[in-house]
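Read through the structure below, which is laid out as structure tokens, and then see the notes.
Then we have chain A:
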Amino acid sequence: MPEVTTVILNQAGINRALTRIAHEILEHNKGTEDLVLIGIRTGGDHIAGDLADRIAAIEGEKPPLGAIDITMYRDDLDSRGSLPLGRTEVPFDVDGRKIVLVDDVLYTGRTIRAAMDALIDLGRPRNIQLAVLIDRGHRELPIRPDYVGRNVPTSREEDVAVDFDAERHPCEVRLIKP
Partner candidate 1 sequence: MSFGHKHILGIEHLSREDIFQILDTAAGFKEINTRAIKKVPTLRGRTIINLFFEASTRTRTSFEIAGKRLSADTVNISASSSSVVKGETLEDTARNIEAMHPDIIVMRHGASGAPHYLAERLDCAIVNAGDGAHEHPSQALLDLFTIREKKGSLEGLKVAIVGDIAHSRVARSNLYALTRVGAEVRLAGPGTMVPPGIEKLGAEVHHDINDAIRDADVVMMLRIQLERQGKTLLPSLREFSRFYGLNQDNLKLARPDALVMHPGPMNRGVEIASSVADGPQNVILDQVENGVAVRMALLYLVAGGEATEES
Partner candidate 2 sequence: MSILIKNGRLIDPANNIDDHLDLLLKDGLVAAVGKNLSVDADETLDADGKLVTPGLIDLHVHLRDPGQEYKEDIASGTAAAVAGGFTSVVCMPNTQPVNDNLAVTKYILSRSEEVGRCRVFPVASITRGLKGENLTEMGELKQGGAVAFSDDGRPVENGEVMRRALEYARPFDAPIISHAEDLSLVGKGVMNDGFVATELGLKGIPWVAEDAMVARDVMLAEYTGGHMHIAHISTRGAVEIVRRAKERGVRVTCEATPHHFTLTEEAVRGYDTNAKMNPPLRTEADREAVRRGLADGTIDAIATDHAPHHRDEKNVEFNIACNGIVGLETALPLALRLVRDKVMDLPRMVALFTSGPADVLGLDCGSLAAGQPADVTLIDPDCEWTLTADQLVSKSKNTPFDGWTLQGAAITTIVGGKIAWQRAEQQ
């Protein structure tokens, strides 16, 4: 059966959404003090990088950037097998930091649960906030994002794809119907 793909966010839309999120983060945290951005591999790390650049452009100071791989914290080893491990690179101390955890698409919330476990194993942050480009609903855990680029109602059969350009900046978001 042929897939049907609809563009739900183009480059301009993504730019607007991320710039807004950058402002919201700064607003909420009253600047960049103790602020760090940690993206979830793979996808969230690229968005975190993009957000860090936008924050730097607004505030003149770029928050420290990290990336975590949550494979070791997954709860689906039985059903999905041993997935390849990515690198966790958090080159700073997380103790006392305000962490903005960044992912591209928020869905069941299980990835975020795993990511929070991973963060807490690295130390004791002051708080953890969540920023996502797309929230497609269907939460299975009590998790709510603090910053959302776009809410997209979807069915479970559908898929949301975030495409990145050669510089790893998000350039398009597509909804794929089976």
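For the reader, a short list of remarks on this structure follows.
Definition applied: a contact is a pair of C-beta atoms (placed from the backbone, for glycine too) under 8 Å apart; a residue touches a chain by one contact, two chains touch by 3 or more; residues count from 1.
Criterion applied: all candidates are chains of the complex that A comes from, given by their letters.
What you are looking at is a predicted structure, and each value in this text was computed from that prediction instead of being measured.
Looking at 1 or 2, the chain of this complex that touches chain A is the one numbered 1. Within the complex formed with candidate 1, the residues of chain A that make contact are 69, 71-74, 77-88, 117-118, 121-123.
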